[in-house]
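Note that one protein chain is taken out, while the other chains of the complex remain in position.
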Amino acid sequence: MTGRAGPVRAAVVGGAGYIGGELVRLLLGHPRVELATVTSRRLAGRRVSTTHPNLRGLTELTFTAPEDLGRHDVLLLATEHGLAMGAMRGLLDLADTVVDLSADFRLRDPAVFAAYYGGPHAAPDLLAEFVTGLPELHRKRLRDADRISVPGCMATAAILALHPLADAGLLGAGEVTVDGRTGSSGSGSAPSAANVHAERSGALRVFAPTAHRHQAEITQAVGVPARMTATGVEAVRGVQVLCRVPLADGVDEAATRAVYRRYYRDEPFVRVVAARRGTYRLPEPKILAGSNFCDVGFAVDPHGGWALLVAALDNLVKGGAGNAVQCLNVRFGWPERLGLEFPGLHPA
Amino acid sequence: MTGRAGPVRAAVVGGAGYIGGELVRLLLGHPRVELATVTSRRLAGRRVSTTHPNLRGLTELTFTAPEDLGRHDVLLLATEHGLAMGAMRGLLDLADTVVDLSADFRLRDPAVFAAYYGGPHAAPDLLAEFVTGLPELHRKRLRDADRISVPGCMATAAILALHPLADAGLLGAGEVTVDGRTGSSGSGSAPSAANVHAERSGALRVFAPTAHRHQAEITQAVGVPARMTATGVEAVRGVQVLCRVPLADGVDEAATRAVYRRYYRDEPFVRVVAARRGTYRLPEPKILAGSNFCDVGFAVDPHGGWALLVAALDNLVKGGAGNAVQCLNVRFGWPERLGLEFPGLHPA
Amino acid sequence: MTGRAGPVRAAVVGGAGYIGGELVRLLLGHPRVELATVTSRRLAGRRVSTTHPNLRGLTELTFTAPEDLGRHDVLLLATEHGLAMGAMRGLLDLADTVVDLSADFRLRDPAVFAAYYGGPHAAPDLLAEFVTGLPELHRKRLRDADRISVPGCMATAAILALHPLADAGLLGAGEVTVDGRTGSSGSGSAPSAANVHAERSGALRVFAPTAHRHQAEITQAVGVPARMTATGVEAVRGVQVLCRVPLADGVDEAATRAVYRRYYRDEPFVRVVAARRGTYRLPEPKILAGSNFCDVGFAVDPHGGWALLVAALDNLVKGGAGNAVQCLNVRFGWPERLGLEFPGLHPA
Partner (left out) sequence: MTGRAGPVRAAVVGGAGYIGGELVRLLLGHPRVELATVTSRRLAGRRVSTTHPNLRGLTELTFTAPEDLGRHDVLLLATEHGLAMGAMRGLLDLADTVVDLSADFRLRDPAVFAAYYGGPHAAPDLLAEFVTGLPELHRKRLRDADRISVPGCMATAAILALHPLADAGLLGAGEVTVDGRTGSSGSGSAPSAANVHAERSGALRVFAPTAHRHQAEITQAVGVPARMTATGVEAVRGVQVLCRVPLADGVDEAATRAVYRRYYRDEPFVRVVAARRGTYRLPEPKILAGSNFCDVGFAVDPHGGWALLVAALDNLVKGGAGNAVQCLNVRFGWPERLGLEFPGLHPA
């Protein structure tokens, strides 16, 4: 699509949570977007910057009650899992373009959804209309997509690690495993007995020893079955995944490196990180907080046969809000880095 | 009092919280105490070691409902502030010796209590019966005390820092200030918007810029007005206080050191830490986690006139449960270190 | 001065450390600056992005040996304390504008420098030529300053907290104290026995119980004697200062708030944070990492007479590199926020 004259008017639906707050931060700083509305049922009428104190002085917006949401060019949904699917038909009337950041429209197969989310989908006929919001795999379709579903944070990291080898036919036969590690912001801002600071601090909590939900997205995207575990680690932001993969016969370190370089050479937000020296030889999330990068690296076993793939990102940015903004940039024909320039900090 | 033949039968009232759990840990390891009962209204019937997972394999106890609490030799109360004062008369019927670890019986003057706790005391006539459970100041009275009130965690640190100079007459005229820093366990185990990991992690939260409640205890104990602030810092356990004090004319570093050495030479749980070299020159709580030590140090301004006093402790041990056990040891004539031998870890 | 056509060519001298790396990050993202050179004696010839891995993919620069440093429009010095004063005459020949981020040119009085830094200044005659790089106090002079000395991180926070009350005549007689808390990046990137992770992690290290060096800067800037202590806390980035000040007769909360509002209403990087509700009522550094904000707040004692002032910033940004870039923006007549738009993250 061609550029447009005025700014795009956007609303964040469900703006009180962490993904919602990150959307607000990014959209306030985006030169082509006018963030007109941020909704929250619980906080309607309160200042957005009280809940997201990093935005003090940057916005006078207050939260709008969901029922007062009017027409916008774009809706970005950051509601809890399970809400968007029921409300989607009504929301589609309010905007030409809807970007859903919840889990509701990530899986194309209603049966897989039901198996992983414990019940039937509320709008199964809409599932096929959504394009997966991962520009690295679906850029072409995203250019005119008006229903976009942003993948899960750990799924995004794992898919970006696995896709080049799978797509290039370098995976061997055998099991692909995914070991996800995530900071505490991934489970949202609602207080619970498990995420109170004194319990969650310093945790190495294997909360999903088998079959984490993102496993279904990975299998859907990469086309190979994956076995996924997930551990909560001491961090607020950040996701890292370790994937163990069998390599096809004769695939060595050089061939692996060549594939990653080829696939990601022109990607604005994927960096291949597999250095031979230095402290940061493989991807680590801590230097990515706030950035839209996904760093992807690998180590091929010296005796051959398999490789460890490592990917890292900020779960709220490339694993959520930043990825959504990147999709908007693709959708509206803007430079893909627009509003996403922050590179992350070191030290951190 | 003389020793007794059998073990002392003890109950922890309000054993689901952090102070309660620490009491359970210490009493299970105490050779002269039989921990017979741990109460919790919310968790009655559940295993104690599910809530306090460090105790798995060490106890088969389940929580008892408060209304089923029977007679014991000793009750240790770790209930929320405000509950003990209403229930105290009934509890006093159930045991000869009651040790209260809540804030309810720390202040002797009902008017001061009302000013700091926002309402009248429910049993003002009982206030005078309680002895402050701080052996360093009240060992003699504790030997036959049957109502003991354990002071607050930051108050304990500040009092142990200030008492020697105040008692020896080395304080000058002028303002005494107390800057308390505390880990997240100090605010208990109940989840809230403010103590969720993603919000509390890395905090430097000045939650009491003026007149923290422990200020009243410090003034009561030391006899000089103190101005106290408090900050939540990134830690689960641990309290550190910095006290700025004016020194009387001519008081220098050597005189200060001599006073601390004299007061604490024979104390089993106070160490004077004011080193000239090394990494740990002044007290730090991180090496005290789990131990009953309170480290006390000082630095006299080279130009004279004032000193910075520093004290550190584990808020759940010397600032709570450990201090209570030390009081029991004094009360029952046992060796004062009994059951409190763990020295803390390094590195930590 | 008027705007210029082409970009300003800049060099970072001493770019291997943390302040140096932050300068590189900010200048690479600055639309009016061309970062031409980054020097490091130890790492000459190595990629800058190996040392500062957040910058991978953003720059191909390698470190230049100091002796190969040529002429630039601007030099920014991020060398260790003590080096700039000896090298300054030579450096002044290489650029019209020099911004020093080390401690060497912060104090105007050579005697004060000698007292705080343990020896005579190497270029005392140059001290008077430097303008303090704090736009909030010296914006007018900075507009045509070509020798700029950026103040210390904790000094910056304390000065921004104290200046309005001092300048407006609201301070009473009596002692001003400053309690600084700082993350580990403040002591630089050189490994030592004290800053190894296992020792420094979770620290509450009172490394300067009296007379921290920044005390001299605060007194110089604010005109009142201050007594400063400093504690290393668990954080990589971030500084918070607590200042206790006596208030002049009759100064209450409303008067205090009015003064801060007046002084900082138009400041792009100072926010007044003294909220009555919410989790983040007073300034905290964790939500400021990467941003150039200094948040300033206060709490007036309900009984009057004194106030606690609280300020927070990122020691490497508003406490160093970001402040230097803000000074360049002032000096070259650019919009003051240019290149400094990142607001900080929440949660963090």
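Each chain gets a letter, A, B and C, in the order it is written, and its residues are counted from 1.
The rule is simple: contacts are C-beta pairs under 8 Å (C-beta built on N, C-alpha and C of every residue); 3 or more make two chains touch, one makes a residue touch a chain.
Everything numeric here is computed off the predicted structure, so don't read it as measured data.
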Contacting the left-out chain: of A:80, A:144 or A:301, that is A:301
Identify the residue among B:70, B:86 or B:343 that touches the chain left out of the display.
B:343
Which of these touches the unseen chain: C:62, C:201 or C:220?
C:201
What residues on subunit B make contact with the chain left out of this view?
18, 21, 25, 29, 50-58, 185, 189, 236-237, 271, 273, 275, 277-280, 287-291, 293, 295, 341-348
Going by the touch rule given at the top, which residues of subunit C touch the chain that is not shown?
18, 183-185, 189-193, 195-202, 236
Subunit A, residues in touch with the chain not shown (by the definition above)
174-175, 177, 179, 181, 193-194, 198-199, 201-206, 209-211, 227, 229, 231, 233-235, 238, 240, 242, 244, 279-282, 284-286, 299-302, 306, 308, 310, 312, 347-348
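The rule is simple: only the chains that are shown with their structure count from here on.
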Chain centre (avg CA) closest to assembly CA average -> C
If chain centres are mean C-alpha positions, then the most distant from subunit C is chain B
Rounded Å distance, subunit B centre to subunit C centre (Cα mean):
39
Measure off the straight-line distance from the CA centroid of subunit A to the CA centroid of subunit B, and report it in whole Å.
46
The distance between the C-alpha centres of subunit A and subunit C, rounded to whole Å, is 35
Multi-chain contacts in subunit C, i.e. residues touching at least two other chains, fall at 279, 347-348
